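Removed: one protein chain of the complex. Kept in place: all other protein chains.
Showing chain A:
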Amino acid sequence: MLDLFARNRVATLIAVLFVAYAAIGAVAPGYLSGATASVVISNSLVLMLISLGTMIVILTRNIDVSSGSVLGLSAAVLGLSLNAGVSLPLAIAFCLATGALAGAFNGLMVAYLGIPSIVATLGTLGLYRGIMLVLTGGRWIEDLPQNLKALAGNHGLGFSALTVVVLALVALAWFFLRKTRFGRYFYAVGDNRAAAHHLGVPVRRVQFAAFVATGLCAALAGLVFAAQIGFIPNQAGNGIELKAIAVNVLGGVSLLGGTGSVAGVFAAVIFITSIDSALVFLKIPAYWNDFIAGAILLSVLLLDGRIRQIIDRRIRARRYAVHERGPAQPADTTKARIVEAGR
C-alpha cells in the first residue's frame, strides 16, 4: 500500500482529491455536480497550460520563470492585432508565434549560450513584461471582439472549444513524452545530461525544444486568458509561473529533472483549482485561498516525504538483511544480493 503511494504520486493525489471531494460534498450539498466540474475545468485551463509547459522544461533539469510574462506578452500581441483589425485566425497565429519566439530566445540563451536557466528566465521575466508594457503603452486592452470571447463560451455539453483544445494538448503531451523516442530524450537529458550526451542524445536541441514548447503553451494560455476574461490587464499572468512550479512539485515532478508525468500535473492542477471553487461553496472568504492552498501543498509534500523515508528504510533493511542470517549462506547469495539491490 505504502509502496503504491510512494511510487505513484498521481494515486496519492487522486486519493486525497476524492477524500476532499467527499468531505466538501457532505458539508455543502450541491457542490458535487456537473456544473462544478465544468467551472473547475474551465478555471483550470490557464494554469494547466502554464504548468504543462513548465513541466517540460523542468523535466530537462531547467526552469522557466518567464512564462507568466510570455502569457502577458502574447495576449497583448493577440489583443492589439485584433483591435487593429487583423482577422482572428491570423491574430492567433501572431500570438502563438510570439510565444514560440519568446521561448526560443530563452532556449537559445540556456541551451546554446550556456546561461543558467534560472538567470536567463529571470531576465526575460522582466524583459517580456517590459516589451508588453511598451506595446500597450501601459494601458489595458479592452473591447476585444466577440468572436474571441466566443471561444471560451460553452458549447452544449458544458465545455468550450478552448477546453477541448487544451485537453487534446494534454493528451498529446502525455503520448509524446511517454510513447515516443524524442519524448524519452526529455527525461534522459534531465536525469543525467552527460550520460545523455554520451549516448548521442542531442542535448542542446532537446533543451531548446523544451523552451519553445513552454513558450507555445504560455502563448496558448494567453489566448485562453484573453478569451475568458474579455480584456487584457497589464499584469496578466503575473506570478502564475510560481504557482505552476508549485503544481509541478505537487504533481510529483522532481525539480532535479528526469521524473514526472503529465497525469500527475493534470491531477495537481485540478486539485489546486478545486480548492478555489470549494472555498466558494463552503462560504469561506476568498482571501483565505492562498493560505489554504499553501497549507495543503505543504501537507501533501510532508506526507509524501515521510512515506518515501519509510520505504527507503525498508529497502535498506531488506538489502542488508542478507548478512544477518548467520554464517550458513544460501548458495545463491550473490544473486539474491543483486536482486535485492535492484529493488
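Heads up, the rule we're going with is that a contact is a pair of C-beta atoms (placed from the backbone, for glycine too) under 8 Å apart; a residue touches a chain by one contact, two chains touch by 3 or more; residues count from 1.
Note that contacts and distances are computed from a predicted model.
J.: Can you pick, from "Heme exporter protein C", "Autoinducer 2 import ATP-binding protein LsrA", "4Fe-4S ferredoxin" or "Sigma-70 family RNA polymerase sigma factor", the UniProt protein name of the chain not displayed?
T.: "Autoinducer 2 import ATP-binding protein LsrA"
J.: Touch as defined at the start, partner being the missing chain; which of A:Y31, A:Y128 or A:Y187 qualifies?
T.: Missing-chain contact among the listed residues: A:Y187.
J.: Consider the whole complex, including the chain that is not shown, and state which of A:L199, A:L255 or A:I284 touches that chain.
T.: Result: among the candidates, A:L199 touches the missing chain.
J.: Tell me where the left-out chain touches chain A, residue by residue.
T.: Chain A touches the missing chain through residues 181, 184, 187-188, 191-192, 194-202, 254, 258-259, 315-316, 319-320, 322-324, 327, 329, 331, 333-335, 337-339, 341-343.
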